[in-house]
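Every protein chain except one is present and positioned as in the full complex.
And then subunit A:
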Amino acid sequence: MCLAIPGKIKSIEIQYGGMVRMAKVSFGGITKEASLEMLPDADVDDYVLVHVGVAISKVNEEEAQKTFKYLEEIGELGELEDVDEYLPKSE
């Protein structure tokens, strides 16, 4: 659970009357929502490190791709897929 996974911000959406800034982040083929509360200056096309649904740090593209490839190789991305059946479907 301490793993943080790098992904690319595809879009940003302001929810709940401006109170919550959420991004759709792409991890390989999987897209998940992540809060941008901790990275107020993160923008579309930026690469960010996401931990339990919150983007915690910006990373450069090359670094993000290297890390992602490594995580994929050692089979550590299962947690992204496994939880899908438990998640409420996003609108």
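Throughout what follows, a contact is a pair of C-beta atoms (placed from the backbone, for glycine too) under 8 Å apart; a residue touches a chain by one contact, two chains touch by 3 or more; residues count from 1.
Throughout what follows, contacts and distances are computed from a predicted model.
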| item | value |
| --- | --- |
| Protein that the absent chain corresponds to, by UniProt name, given "Hydrogenase formation protein HypD", "sulfate adenylyltransferase", "MinD superfamily P-loop ATPase" or "ABC transporter permease" | "Hydrogenase formation protein HypD" |
| Subunit A, residues in touch with the chain not shown (by the definition above) | 1-4, 16, 19-20, 32-33, 35, 37-40, 49, 51-54, 56-57, 59-60, 63, 66-67, 69-70, 73-74, 79-80, 82-83, 86-88 |
